[in-house]
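Read through the structure below, which is laid out as structure tokens, and then see the notes.
Missing here: one protein chain of the complex. Every other protein chain is in place.
Up next, chain A:
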Amino acid sequence: MMMDQSSDISGFQKAYDTTRPALPGGGWLQELRHIAMTRFMSLGLPGRKLESWRYADLKALRKTPFQPVTKAPEADIAAIEKAAIAGLDAPRLVFVNGRFSRPLSRLHTLPADLAPKSLRDVLMLGGGSIRDLVMDLRDGDAFDQLNTAMMSEGVVIEVPEGMQVKTPIEIVYLVTDADNGAAHLRNVIRLGQGASLTVVESFAGDDSRFFTNQITQTTLADGADLTLLRRQHEGSGTVHVSRTYATLGKARFQMASIASGSTSTRHELRADVTTEGGHVGYEGIQLARAGQVLDTLTFMDHAVPSCTSTQTYRAVLAGQSKAAFQGKVLVRRDAQHTDARQKADSLLLDRAAEASTKPELEIYADDVQCAHGATVGELDADQVFYLMARGLAPNEARALLVEAFVAELCGNIANEPVRDAFLADARNWLTSANAAMDAPKEGDQ
């Protein structure tokens, strides 16, 4: 089939060739980029025959030669405020079309020894420590290679040992007036022993065609606690591929994500727990509207004993949309006393919607607690009836139930403005999805 052909990626090579002189980094990095690009070209974009990409939609990447953005347009602060979290008094880093914007950012509120750096600056400065900074992804897949070859912007945050950062750090990515542009972002977040940090990312944008290709590498030393919160609501012309690597010792990594943006989205969390007592928590919400393909993949690698992981995924699908969740738990031979739980629920609101779920367990140790559950269905007619009997209109009843379905996952977010923003995202999505659903057909069953 057409989808599986990898020949149609010459645009990426051209983009690399033209951008190369402008890519930051010294000789060794240039060499690394070159090797990665060669690997990418021979791997090609993953097709549907590749198991982990069977539900993804990368059509747009084959059709459009997205050019890395070298100069971002002017953006006004109002657009940033709209994309950012209301009422959150926090340091803020802003990227417009993938380019870091110092004037729009708000860095002065940060503690002195916690200065996030722009990846570009770090790479430009050179020096031996950068080698350790950039994760070795030589054996990775096509997107690892592409990102390594093209990465030019991102955030580097290093939290020193013992530092407990109370206010979250906010990162806003805005896409505006982008003409087939691409952002290859690499974020590096490292927490020393006993350090703690919360990072909130908000993606937003207009309907221009854009490709966001992000890798976030996080490393947590023993006793560290990192919370990563993502709101992905880019415009309908965007293809969004983001991957988070978490490598942790006896630490706590928590991620919550809400995604309703882009025509085609791929979210990944790949976590390695390397010391006994580590914990990974994941909560993912996908809200799909007509024309969208939203795809999530998680991979929990339990290599050592006595670690825990919990995953909760919920999807709501309206219109002719697709949402997929592939979640894998690997318990290696020595990882006794692992406790891994996974739950995936999908709610279909439309006849044309399609939900796919693949919760996978691969287990090589016997004294473990591993379980997964998955459900797919529509709203319970009895529940809708119950609310209607109390005077709610059909669409109000539906909205309330859907909101409850999604809200349950937001409850664990400790920071109030962030939690409210997640809930508001869900509510906004519902309002527009409801409007779209009520438009063609009146009434309800």
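As a working rule, contacts are C-beta pairs under 8 Å (C-beta built on N, C-alpha and C of every residue); 3 or more make two chains touch, one makes a residue touch a chain; residues count from 1.
Please note the rule applied: contacts and distances are computed from a predicted model.
S.K.: So one subunit is absent here. Using its UniProt record, which name fits best from "Fe-S cluster assembly protein SufB", "Xylose transport system permease protein XylH", "ABC transporter substrate-binding protein" or "Quinol oxidase subunit 3"?
M.R.: "Fe-S cluster assembly protein SufB"
S.K.: With the missing chain put back, one of A:Gly87, A:Pro160 or A:Gly373 would touch it. Which one?
M.R.: A:Gly373
S.K.: Of A:Ala60, A:Ala365 or A:Leu400, which one is in contact with the hidden chain?
M.R.: A:Ala365
S.K.: So which bits of chain A touch the chain we can't see?
M.R.: Contacting residues on chain A, toward the hidden partner: 51, 333, 336, 346, 348-378.
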